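Handing you this structure, nothing more for now.
A single protein chain has been omitted from the complex, and every remaining protein chain is retained in its original position.
This part shows subunit A:
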Amino acid sequence: MQADEQVEEAVIERAPGPASTPGSRIEDAVASVISGKAEEIRTVLTVLLAEGHVLLEDVPGVGKTQLARAFAAAVGGTVRRIQCTPDLLPSDITGMSVLDQGTGELRFQPGPVFANIVIADEINRASPKTQAALLECMAEGQVTVDGVTHRLPTPFLVVATQNPIDMEGTYALPEAQRDRFMVRLEVGYPDEAAELAMVQARETAQPLDAVRPVTTLDEFRADIAAAHAVRAHELVERYAVRLARATREHADVRLGASPRATLQLVRAAKARAHLLGRDWLSPDDVKALAAHVLPHHLVLHDPHARHEDARAVVAQALAGTVAPVMR
């Protein structure tokens, strides 16, 4: 318990003060569980605030589930996990109507998708049909079963994980499906110090248990609305559009960033601005998020191109686009 107390002390030390926002409190709470991954935590929080979804492509065991659970705990929401297999059916995700033996009525039994944070493990192992069903939920924010529409809770974040493509028995996500994720993220291995801290922290207890909600769902919803309301000057919006267009004009690119990607970019950038305590959008927000939001939307000419190549294209687009001049 000693380690937990230290963590909590650390949180309490930094939590109060005028600068404390729900966002920063969530960040600190998650960081107490996942050490050494501040950048990734910030990115996921940004997506959560921007009402987007995250695609994690990484080897097993680097803490994807821990990350999602910590977020759920910090916002005081629910978390569900779906292990995707080839025989998984769409109704296994959305839920179905079942006959209530007591009342004799058809009752909707919600599936695992009805949660604030849904972890869809190994999404590329599910059949395309099931993938489509999940992605539809993500896009619409609602589920329709037997003609009845059921709204999904807010905040609603899908963290889909995907094994590297060269593994066998997988259905790689088609471009159209990949387009629905706001951010593609690699968690990566922790560095030596972080891994050691993690091992030591778990000698006595599970740090996840110590995470208490630092905000209420209502408060967090208000935060989402505030992030959405961040002012975006035309110059900055134009910068985002030019960035997207630059990826389309790049010589190595077969399919550039879609207009949906541009929308997601601006939305995520607004969330970042809000997290940093600003009520206006800065070119830096766009630039910082472009590296996370744009690459997985691109399809390169080279069929063996990897994600790093797409990131390089985005970096070149950033270097080749004039930043808005403040006048």
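The criterion applied here is as follows: contacts are C-beta pairs under 8 Å (C-beta built on N, C-alpha and C of every residue); 3 or more make two chains touch, one makes a residue touch a chain; residues count from 1.
One rule holds in what follows: contacts and distances are computed from a predicted model.
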item: Chain not present in the shown complex, as UniProt names it (candidates "NADH-quinone oxidoreductase subunit NuoF", "ECF transporter S component", "Multiple sugar transport system permease protein" or "Transglutaminase domain-containing protein"); value: "Transglutaminase domain-containing protein"
item: Touching the absent chain when the full complex is considered, from A:Glu203, A:Asp218 or A:Glu308; value: A:Glu308
item: Sites on subunit A contacted by the missing partner chain, in the whole complex; value: 19, 21, 23-24, 27, 31, 35-39, 42, 58-59, 164, 186-189, 191, 231, 233, 235-236, 250, 275-284, 286-288, 291, 308, 311, 316, 318-324, 326-327
